[in-house]
Each structure stands twice: as structure tokens, then as C-alpha cells.
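The following block contains the structure, expressed as C-alpha cells.
Note that one protein chain of the assembly has been removed; the remaining protein chains are unaltered in position.
Note that the chains are named A and B in the order they appear, and that numbering of residues resets to 1 at the start of each chain.
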């Protein structure tokens, strides 16, 4: 899809000029690597979670990331506060429902955030995303999904139900706003051997949303950019340690031209 | 000791097939690197500390790590909850008493965890391990330990007293269940120049316990595997930055055959 690849390149160029400030309320495991990924690609990260300051911090920001890994009640309260202020200011919000579906607290928290806050994009793996279905939903469960096509149909239905663009990542990434379905083929198997690859993808979507109001094209730009960085890093790495280092280098070095050429985006 | 090296190789092979889920309630400094070490070696990490979800999360897990670095009262409460649930389910628990002996709060917390929860293995440095003695113990203190043999005798006594296998790490690692004494000679001096090397060792012991119910052979497998990775990383590193990267690569690349050949395990 040359049009989305071209848009991705324009977005990356804009992003490096604007250096958007991305406010992250994210988990304790990936804070450092998320900040480094945002810095490497040309954005500006800030991490702040205290209920005393999240409303004020988000006001200064160009996008907000809510990531529920290592969640606690206090942090959930801060996410709700920051999210509500971001809504008032029309600042785009990305949700990463880490572990939703695994514990009651995570599922409850993710569903509460989806219910109370207007999220622009939700990024997760298939089981996390499908855990967001309403209880009485007839959307298929994760156990009944056997192919990428099954996943695409389920994601599309859920996107319509919760009126939010979904980015379902895996060996092939799916993006849907309930109408369009985009597949991103970029990526590398070593991404599964470092912690935070999903969380970085989420933060990178937020960075692209700061320069592109269209949730579908921003997500496609982010995931093709991140996947391409993974390919560049993976092709020369002896293992996940080297891979992480080269991934950050690639996020820094990929030019808009290289992204346009390397992005593997399919609209179907 | 060819038998333990052979067992280590079998365990590593099993572990890579099973990909056990390791629930970590660990300190803020090493969360990222612990997750990366577990992923690199072929296990699957999850970090969760909220009292609202630790009981549920540990139910899904194959082993539990309790690490008291950067401890607070809330986290101690969560450790007790997760630990009690793990006991009920016979899920193996490893304790890392980081800084026990340095402050009253850490010593109190470590002793409370040992008292309330059936720990499978405790991994620490000599002063941390010896801080776990009962107050009225006649076990020798850390100041009276001058040789590896002194340490071995003290560890053996303490292991009997608290009925738990101990893994005392340092230039030479000691493992004892009160009867056997195993020494691991693998390792590299650069391990002392990165943060989290002890904490990674603890998590790796947990991963091996997920496939081997024998605390002694699981600990021997873990420490020889981790020490061998250190040797491979250290022999080609210009400093601790490069060392950390190559350590993760080595955890990913070491085969069961290489472990059996490289493990330096002595039973005496």
C-alpha cells in the first residue's frame, strides 16, 4: 500500500521536526527502554504518575500512554485523572492493556479505562485485546481464533463495539478501526526475546498520533517503523542483548525515505 | 561432577521446551534486566506486585521470585500473599534477601518471609544469607568467615536450621541443603560491575526449579549456566556495558551440550 507507506514517511519527518512530548504512565519494567525508544526515534518522553501532577503534566504533552503492566490501585487512579484531562484537551491517548485477561484486576482496570476515557488506539496481543469485550459479547474468544483471518474478523467486530482503533500485534500486526483492516508484515523473531517490545510499540504509536490525527495511518506508520527497526537490528544480531542495542540504533537512524521503502503495509 | 552437569543440560533442554512462566515480585532496579535474562534463556517472565492480583497471578505461574531490594511495606504484604498462595499450590519459591543485614527493615522482612513461607531456595551473598540466622543462633557470623571452607560450614549449619536450600554466591558459589555441599566455579569478575547479577541468578534458579523439583540440582544448573554465560560474555568484553549485552546473548545461545561441557560443578 504505497499510500500508507508514504504517509508513514511524512509522519516520521514531521515527528523529528516537532519532537512531541509523550507523557507515559507505564509499567516499572519498561520505563527505561520506553524512554530510550522515544528519544532514539526523535520524540521527547516524560514519565510521571503521581496523582498530584498527572493532570498538569499531560497538559504540557502531545500524547498520553496508559500502560497497565505492574498496575496498582494508585496508578489506576492517576491514569483515570490523566486520561480525563487529556480528553478535555483532545490530546490523543493510547492504551496498552498488558496482562488484561490474565487477572481480574488487570481485566477490570483495562475495561474501566476503556469505559471512562476516549482512547484513540489500543495496542495489545490478541488475548489482551479480546479480554476487552463486553461480558455479554458474542465476539469470538481467543480460543476460537486459529488464523490471522479469524483474528482480523474478531478485531474488526470488537473495534466497532468499543468504537476504538485496535492495533493487534504478533508475527503479523493487524490494525482496524472497524471498517479498514491493515496488516503490517515488518518485524523480527528476536522482538519476542526482549522485554518491552509491545510497550515500545505502544509508545511509538503515541508519538505518531502526536503528528497524525488519523488513528489508522498513525498506527500503521508506528508499527511499520518499529518492525523495520526490528528487521534491521535482527539481521545482524547474535542474540537479544545485541538486538536491543541495535534496535535503538535503528530507531535513531531510519530516515523517512528508508521507512517508505521498507514499510510492508497491506490493506485488505 | 559429571552427573550434575548432565542434569543441568537436561534441565536446560526441558526449560526451553516448557517456557515456564516465572512470577517476579522484585526490586525496581533490576526488573528490566531480570525480565530480559529470563526471556533470553527461554523462560517467560511476569512482573506483578499489586495486592489485588498477586494471588491470582502466581496461580498461573511455574515459579515465584521474591526479591526484597527496594522493599516497602506494601510490597512485603504482597510477597506474603503471593508466597502463601504459591505454598498452597506447591509452586516453588526462591527468595533473594537483598540487603538483609544492612537495615533492620530488610533483615526483619527477610526473616519474616523465611518464617511464614516455605522457601525452596534462598540465594544471596554471604552477609545476606548469614543475616537470616535466628537471634540466639550459635552459627558463626560473617566476620568470623575467612575462607570458602568457613563459609561452607556456616551455610550448611544455617541450611539445617532453617530447613531451606541455600545458594551463596561469590567468586565461588556454594549450594547446600544441609547435607550436600556443591561448589560452582563458573563466573567472571565483570559480573561484579553490573547491577542485578545476583538478582538474575535468583530468577534463573526459579526458572530451573520450574522444571526440576530438586533444589540442589536446579540451583547447580542455574548457577553453572549463568556463570558460564558470564565467562562467554566476559572473555570478549571491553567493559561492563558490552558485558551486559553479551551476557544476554550468551543466555540465549548456550545449548544444553555447551552447558554440560562448560559447567564447573564440584561436589565435596
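Everything that follows uses one rule, which is that contacts are C-beta pairs under 8 Å (C-beta built on N, C-alpha and C of every residue); 3 or more make two chains touch, one makes a residue touch a chain.
No experiment lies behind these values; they were computed from the predicted model shown.
Touching the missing chain, out of B:196, B:230 or B:256, is residue B:196. Among B:42, B:69 or B:187, only B:69 touches the chain that is left out of the view.
Looking at A:8, A:91, A:155 or A:244, the residue that reaches the missing chain in the full complex is A:244. One chain is missing from the display, and on subunit B it is touched by residues 27-30, 32-33, 69-73, 99, 102-106, 192-196, 237-242, 244-245. Against the chain not shown here, subunit A presents residues 28, 31-32, 35-36, 39-40, 45-50, 52-53, 56-57, 60, 244-253.
We take it that only the chains that are shown with their structure count from here on.
Centre to centre, using the average C-alpha position, subunit A and subunit B are separated by 34 Å.
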